[in-house]
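The excerpt is restricted to a subset of chains, each kept in its original location.
In order of appearance the chains are A and B, and numbering begins at 1 in each one.
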Amino acid sequence: MGPAPTPPVNDVVTADAHYRALVCELCAQLYTSGAATGTGGGMCILEGGRLYVAPSGVPKERIASADVFVVSPAGYEVIVPPATASLSLSACLPLFSLAIERRGAGAVVHSHSVAAVMAGMTAVRPVGEADGGIRGGVTEVFEISHLEMLKGLFWGGRDAAAAGRLSDAGGDGAGGRTGRIGYEDTLVIPVIRNTPFERELVSGMAAAMDAYPDAPAVMVKRHGVYGANECLEFLFDLATRMRGVGMALVGGDQ
Amino acid sequence: MGPAPTPPVNDVVTADAHYRALVCELCAQLYTSGAATGTGGGMCILEGGRLYVAPSGVPKERIASADVFVVSPAGYEVIVPPATASLSLSACLPLFSLAIERRGAGAVVHSHSVAAVMAGMTAVRPVGEADGGIRGGVTEVFEISHLEMLKGLFWGGRDAAAAGRLSDAGGDGAGGRTGRIGYEDTLVIPVIRNTPFERELVSGMAAAMDAYPDAPAVMVKRHGVYGANECLEFLFDLATRMRGVGMALVGGDQ
């Protein structure tokens, strides 16, 4: 969901505790599912005009509620610093912001799963003439159709339908489809090349999102995916297995 | 087990709390085992003339006991609505009902596991003359024999033996075998094609169940399986691996 007006103080206190705990709980779940092992992966939740962000470079299954950053969505000013002073904000924050601004996302997950990395290497295809040529600098896409799990994903991400009112924030989500992806639809996810530093991904990811407004996520090759959810992870895992036995990912023939 | 007469009120209160909690606990276990990741999968339990059903389209590992629907088995009238008013009944309900009506099922699990989807694509064979030709519109079957885990499955499902007394509900389970499947038996599960909406699966699944009264489950291609249990999931996983190394699924030769 998009940013809401600031709620009264008591609600903030209650919501604050809730969303801090939720960030910790979901990070632990990301760890267990393999999306955030080591110190990789991360997530944020936007609620009540406050952005709750997991700290950077720490084991995601061990975050304390008091160590979740609370920052302003615009400018990332720290509203409430973490209890542990040495912690730093996730380097993914500018990338999370793209999903918030361009797609109206209320929560963004970044996954480092083996499935996402393997799919990015073995289950992608080059962009060609039939795609209208290379757009937004994207030379490869992940593409899959005819799987029930597609129905757990939304065109442009879960909150894209709300993105129209965010157009002043730079989003062009209004140009794409909204609502749930269907069983017979073809999901296309742009794949961008990785860079040594996450901040260097921002312009490429923004271009990819603008060029592929329907995509609920952007894959970063040999790195992971921004805009992950469990349905997408399922599809990455399945696609890797399907390619491993030589099956086509689109068409539903087999 | 089949529907029982309505118990006295006190028992209902106790049983109600128990079965609500059990739905939540089993849904969490389905999530952990990979059968209900994302918002996929689901289950229901029939007890004391009440059907306990997981809500639709929510993460199955996070269902609150108060959010389990209680509906009437016939007509799905909501007896007790969920605490969260925005929740909706599982779209699987008409499919769960087929298992209740035709097989006397007391609980039905729907799995979206990678194993079930992979097995449906890579470990099935076309129906031929030796099968008596195409029956119930089923053109493919999953077939396996000579595995100890078969003994955890029952002809027509665990409760099929009770299905005789349900014949007025439209079931023809009486035509099939009952009891545990044996080590040397050949399990045959019909595979039907998926459709954009779950309601469109009803007639095909009913026809498949009638044509294959011995089958404890029906697979839906590129979607999952209705009538899943852990023994069946094990067989899907194993069958996919066996086919991956070129082994036959029937005969027990290797």
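For this structure, a couple of remarks:
Just so we're on the same page, a contact is a pair of C-beta atoms (placed from the backbone, for glycine too) under 8 Å apart; a residue touches a chain by one contact, two chains touch by 3 or more.
Keep in mind it's a predicted model, so treat the numbers as computed, not measured.
Of 4 total copies in the complete assembly of this structure file, 2 are presented in place.
Keep in mind that, in the parts below, only the chains that are shown with their structure count from here on.
A rotation of 90 degrees, rounded to a multiple of 5, brings the CA atoms of chain A into register with those of chain B.
Chain centres here are Cα averages; for chain A and chain B they lie 33 Å apart. Residues of chain B touching chain A in their complex: 37-40, 59, 61, 112, 114, 117-118, 121-122, 194-196, 220, 222-224, 244.
The part of chain A that touches chain B in the complex is made up of residues 29, 33, 146-149, 152, 182-184, 229-231, 233-234, 237-238, 241-242, 245, 247, 252, 254.
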